[in-house]
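Only one protein chain is missing; all other protein chains are in place.
Chain nomenclature is as follows: A, B and C, assigned in order of appearance, with residue numbering initiated at 1 for each chain independently.
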Amino acid sequence: MSEAESNTVRELPYVMAINEGIREVLREQKNAFIAGEDVAIAGSVYGYCAGLLDEFGEERVIDTPISEKGIMGLGVGASATGCRPIIDLMFMDFVGECMDEIANQMAKMRFMFGGKATLPVTVLTMGGAGGSLAAQHSQSLEAWLAHLPGMKVVMPSDSYDAKGMIISATRDNNPVFVVLNKASLAMSMEVPEGSYEVPLGEACVRRQGKDLTIVAFGRMVHEAMASVDRLKEIGIDAEVIDARSVQPFDTETVVNSIRKTHRALVIHEAVKFGGIGGEIAAQIQEEAFDYLDAPVMRVAAPFSPVPFSPALEQIYIPNADSILTKVKETLAM
Amino acid sequence: MSEAESNTVRELPYVMAINEGIREVLREQKNAFIAGEDVAIAGSVYGYCAGLLDEFGEERVIDTPISEKGIMGLGVGASATGCRPIIDLMFMDFVGECMDEIANQMAKMRFMFGGKATLPVTVLTMGGAGGSLAAQHSQSLEAWLAHLPGMKVVMPSDSYDAKGMIISATRDNNPVFVVLNKASLAMSMEVPEGSYEVPLGEACVRRQGKDLTIVAFGRMVHEAMASVDRLKEIGIDAEVIDARSVQPFDTETVVNSIRKTHRALVIHEAVKFGGIGGEIAAQIQEEAFDYLDAPVMRVAAPFSPVPFSPALEQIYIPNADSILTKVKETLAM
Amino acid sequence: MVAKKKTENSNGPSQKILQELHRKMVRIRKFEESAGKMMEDGKIPGALHLYVGQEAVASGVMQHLSNEDWITSTHRGHGHLVAKGGEFKPMFAELFGRSTGYCRGKGGSMHISNMDLGMLGANGIVGGGPPIAMGAAFSNKFKKNKNVSVAFFGDGASNEGSVHEAANMAALYQLPCVFVCENNGYGEYTPQARHQAIVDVADRAAGYGMPGVVCDGMDVMAVYEAAGEAIERARNGEGPTLLECKTYRYYDHVGVRGMGLNYRSDEEVEEWKNKDAIEAFEKRLLQLGVMTKKKIEKVHSSVNQDIEEAIAFANDSPYPLPEELLDNVYNEEA
Partner (left out) sequence: MVAKKKTENSNGPSQKILQELHRKMVRIRKFEESAGKMMEDGKIPGALHLYVGQEAVASGVMQHLSNEDWITSTHRGHGHLVAKGGEFKPMFAELFGRSTGYCRGKGGSMHISNMDLGMLGANGIVGGGPPIAMGAAFSNKFKKNKNVSVAFFGDGASNEGSVHEAANMAALYQLPCVFVCENNGYGEYTPQARHQAIVDVADRAAGYGMPGVVCDGMDVMAVYEAAGEAIERARNGEGPTLLECKTYRYYDHVGVRGMGLNYRSDEEVEEWKNKDAIEAFEKRLLQLGVMTKKKIEKVHSSVNQDIEEAIAFANDSPYPLPEELLDNVYNEEA
């Protein structure tokens, strides 16, 4: 990672970090373009494509029809033939509209062709609940994508990672899904100007601790961090790991931590059943069975679609409270 | 279960058991019909709809265009308005073509409408590898469906269950995916004539044992059974559980078994990472941590698309050998 | 072949129908205006897509439908539900996220629905409705009743594969299904010319083997007539029609002022507002002597009254309780 100098580091909200990431890519890579619904004239409905049309023009910042199968096919066909497309899939919930293009074409083409095709395509998409957008605009479906050989899947939790991972994703010679989180758009932190990479496939220890390892995905990293002080109050010094990458998953960093803490909790926004937490819990006990003092715990959404009413959505989304409750319950405190 | 009399029990291959299941449903339920690609004139490409057109006519046995979104929408719209459709999705690999209709409409409509819609729709689909049908016609994607609140998902492993579960699924007032297995089509066993149910959501202990619980999904039940004698040779008396239902999953039966055996192995055809085995392993250690003498093991496909060449496909699909290897490895024998 | 519909018809609809059309439009307009205000007041969370400007379409079409006929709607769905007979109280309650809402607060604006009224839901997925409407039409044909289903969708939605598949199947099976494209010139912030290389979405009908009709979606009588013919064809077993209504939305794609983007000119908006469906129709009703100014005002004030009561009702309604979350995921009845 080529860290920039200190005077070029500014506070940047997540939404602008995404913008800068895309911008750097389009500046650096001649064959890169971004295509998606309302990315050009509107600058994306989240605003993270603001100004791109002005800087890079219509040929490289492309509004598409509402045709997710077509858009994803555009990404497959253009990447296999020498471009480096960034495809914007407005809401992650819309993967269902183009799952064939993602799963059967994008993820598998290289393998099916015996390694003779390369698809350097990056898909940006927005996941997560929290804004009363109801059942079809709030999902976290990373588990579907991570179950796909040939696909990489990352979930940057903050501005620094969002920018760096977008850059890394576009430099990678494989299809990469960058799953962003809409509830984080306004979150700010220091981000260097210029180009830098955040490696795909490496988790990051956000806080060191000795009693419990919390493995968090995407926005849940912040809930995990928010739980640290309260866990301390009940005598638990938590280590927080930002998984960052779902596929490949950095089992090593997680397992090393658990060898130290002997306890693990996985937290994600998706519904628990069939969520990525099951896979991680399974891996942890496979790799570190003898080190575990308690079952690997999971904190995730209950088994229902995301409800509209704020009264329900609020209790639906996992948070620091749910972590505390779960830890108390499992450790019988 | 209303077991029929002994003289009406015959050997029936899986493919004909499916046929009988559909037939019983169409006979019993006036508002039931079956629609899908090549189900009528051709009797389905697997042959399990043979004779249905003749018996029930064009109005109830419906050939559709190659339009999976349309077909699944037909199932949603018709079931919400008083019919009990059976939708045939030829290959499970095609769920990607209609994942929006499945995930965002079929599974969620009832919840989004505050419980005021009922969708008694059954989807039949064929999963699994083994016939060199390559990456787009061999997948096992039950983990995607089981991650969907509102959906039920079952995987009958034999003729008896195939027929009974199709009948139960169509009587259920929820969307149910019945995931069939193409490598089992010719497998025969005794099946009663007439109508009977196999309950959704209940696992079945296929063999009692005391040293190891094998939880198997779909066709892998037969591989698990095939491993029993060989496990005995290395001193392990295995209990084999046919999960039968993925969603809801019968955690209780599984956990009760493990309380007795202290060891568990989960086997499925899907790739291991993100497969349903992760969820089950996570649940087992959550519920029975103190009973486990070894980590919950998983045997599943390696992380690649399904290869075409028989030389590769053969080593790709989990089987009794892989079970033996895994057990030896984990128990360090 | 696209037939341009004429507006006039010698044997016009009854006075009662004209008054109902008017009332429907006023109810939609006022509901939406108030919803916009409530959103700006922070009463309505989430995304709100207002139907203001397009009232003639929902009203003209729904005038031909009973509660036994099904419709599927879009993300911009309140207008369709109001025209289908939706009551303000449970509608506002739903938008407010209360347990007295049509969907018990679980659906909100994008999933507002009422099965008893034959309204199969707004839909958060663009192009989500048409396959469902086709399925409902299949159901009607299967049961051999005379009911129809109508799929509303936008110009933007017309580029979704799901619409293509539904249209082809409806034509193939000759289903009692009418596809109503509300072409308001934009999909979100993208003008039609930047999302398809055609002007009339109705041009796509020929490719399915169904009639395609274009009509003035700002003229409730034009919609009423064109929809009437299409629905009659459907009821008579003559198959589906693609009816395109040229219309316009006055507010932004989402909410009232939306994102403040500069994607369309004030002049364009003004031009369309000059063709306002309600104003034009009220003029006409006066000219025809169907309604007096006073009677029109009475409609407005009675609708205003309904709105006020409904908002009060919604405001006073309780939020769903935590234990209600897991209800309604599955149907537990045997």
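As a working rule, a contact is a pair of C-beta atoms (placed from the backbone, for glycine too) under 8 Å apart; a residue touches a chain by one contact, two chains touch by 3 or more.
All values reported here derive from a predicted model rather than from experimental measurement.
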| task | Would you list the chains present here that the left-out chain is in contact with? | result | A, B, C
| In the full complex, which of C:E55, C:D69, C:E165 or C:E188 touches the chain missing from this view? | C:E165
| With respect to the chain omitted from the figure, which of B:E97, B:E142 or B:D250 is a touching residue? | B:E97
| message | Can you say which of A:L12, A:V25, A:V39 or A:C83 touches the chain missing from this structure? | response | A:C83
| said: Looking at the full complex, which residue from B:T8, B:Q208, B:S309 or B:T325 touches the chain that isn't shown here? | reply: B:S309
| said: Touching the hidden chain in the complete assembly: which of C:P13, C:G85, C:G209 or C:G255 does that? | reply: C:G209
| field | Of A:G36, A:G127, A:G150 or A:G164, the one touching the omitted chain in the full complex | value | A:G150
| task | Spell out the interface residues on subunit B facing the chain that's missing from view. | result | 37-38, 41-43, 45, 47, 63-70, 93-94, 97, 131-137, 302-305, 307-312, 315-316
| request: With the missing chain put back, which residues of subunit C would touch it? List them for me. | output: 159-165, 168, 171-172, 174, 194-198, 203-210
| field | Footprint left on subunit A by the chain that the document does not show | value | 31, 33, 59, 64-65, 67-70, 72-83, 85, 100-101, 104-105, 109-118, 149-150, 152, 173-174
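Just so we're on the same page, only the chains that are shown with their structure count from here on.
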| Whole-Å gap separating subunit A and subunit C, where each centre is the average of the chain's CA atoms | 37
| query | At what distance in angstrom does the C-alpha mean of subunit C lie from that of subunit B? | reply | 40
| task | State, to the nearest whole Å, the distance from the C-alpha centre of subunit A to the C-alpha centre of subunit B. | result | 31
| Residues of subunit C whose C-beta touches two or more other chains | 103, 105-107, 111, 123-125, 128, 161-162, 329
| What are the residues of subunit B that contact at least two other chains? | 100-101, 104, 111-112, 149-150
